[in-house]
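Missing here is one protein chain; the remaining ones are kept as they sit in the complex.
After this line comes chain A, so read on.
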Amino acid sequence: MPEVVLKANDLVKHYPVKAGVLRRTVGQVKAVDGVSFELYKGETLGIVGESGCGKSTLGRLLMRLEEPTAGTVEFEGQDWTAASGRTMRKLRRDIQIVFQDPYTSLNPRMTVADIIGEPFEIHPDVVPKGGRRARVQELLELVGLNPEHINRYPHQFSGGQRQRIGIARGIALNPKVLICDEPVSALDVSVQAQVVNLMEKLQDELGLAYVFIAHDLSVVRHISDRVGVMYLGKLAEIGEEDEVYSRPTHPYTQALLSAVPVPDPTLRGKRDQIVLQGDVPSPANPPSGCRFHTRCWKAQDVCKTDEPQLELRADGTGEHPSACHFAEPRQVVETTDVSGLAPDTRFATPDVADVGDENPAGTGVTEDERRLDDTTTESDHLR
């Protein structure tokens, strides 16, 4: 049995809805409403779902950027949600986060040295003061950036490079768990592949466990060992990557998978397409019983009254947890196993280093500034 590093127990996060002059609480937005799972050492757990399903709130709860309304998060058996003071700070080191937007998640007034080095100010024992600059350069190299760019500012980097900086900051304290909230969705396809490959390499080298939150089902399939599908604050289905993608048993998972366009025109009109009616209901007033029943083609009376539990249900070959009264496997995506096939390196490469040293548009860095940059002494930057 693999070692569990992070465990969510029935996590709940409700946000009050206030109205009127007295700002009375008139309702609750049930962003996360009872989510439990385990994250194993060194694995990637993908969390997918559409906007408003609570996947980002879940990430923030795991990171303790939000306090849960109920439920707990355990890190290596220790209750992380109850920890405070010194214990909490110590645990924080082991759980880090990478955000979606590489433009707003880096402070524009800080240099790369300051951004990546800042965690060491709070956790001074990780790297002694004298070694910090070298450690930052090491981290830059690890994420495929030029270590000589240590004194540059975020605006001097492209989106993909900034996301690498965000990742370097995330791994600076040698965490065991990295929560990645849509880490590649702001990037162009050709750059996205570089960052995904980098994340896989870092995982292998550092033994990190990822909680990879994203809406792109293809990226999640590619990077994840296990996948959880969220709908309106709850997990609809969770299992090994192949169980969820090849033998989904929850109608929502099936609809979601069938809606993803596949870059292969020969499949046009031949795929099993399930077009859902309507929109996702409001999490402030989720439907009774099964939350998906308002859009489900299989819904019966029991679905309106009884909430289906997330429990093992047969998927044709084996069984994996699914929260549907009428769970049955339906293959909506025909999967080809291409593992073992080497990629064609004549036009693209699985390498992870960032070879683009072109400044993005409008950075306005002159040669002089750059020269100055490189001759600045260490003491100017690390207090």
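As a working rule, a residue touches a chain if its C-beta (ideal position, glycine included) is under 8 Å from a C-beta of that chain, and two chains touch if they have at least 3 such contacts; residues count from 1.
Keep this in mind: contacts and distances are computed from a predicted model.
With the options "Amidohydrolase-related domain-containing protein", "Putative ABC transport system permease protein", "Cbb3-type cytochrome oxidase, subunit I" or "ABC transporter ATP-binding protein" in hand, the undepicted chain maps to the protein name "ABC transporter ATP-binding protein" (source: UniProt).
When the full complex is taken into account, the listed residue touching the unshown chain is A:Q192, out of A:Q192, A:T294 or A:S322.
Of the candidate positions A:I47, A:A209 or A:A255, contact with the unshown chain belongs to A:A255. When the missing chain is restored to the complex, the residue among A:A70, A:V126, A:L276 or A:A314 that touches it is A:L276.
When the omitted chain is restored, the residue from A:S158, A:T249, A:T294 or A:S322 that touches it is A:S158.
Seen across the whole complex, the unshown chain contacts chain A at 50-51, 158, 160, 188-194, 196-197, 215-219, 221-223, 241-242, 245-246, 255-268, 273, 275-276, 278-280, 333-351, 353-356, 358-362, 364.
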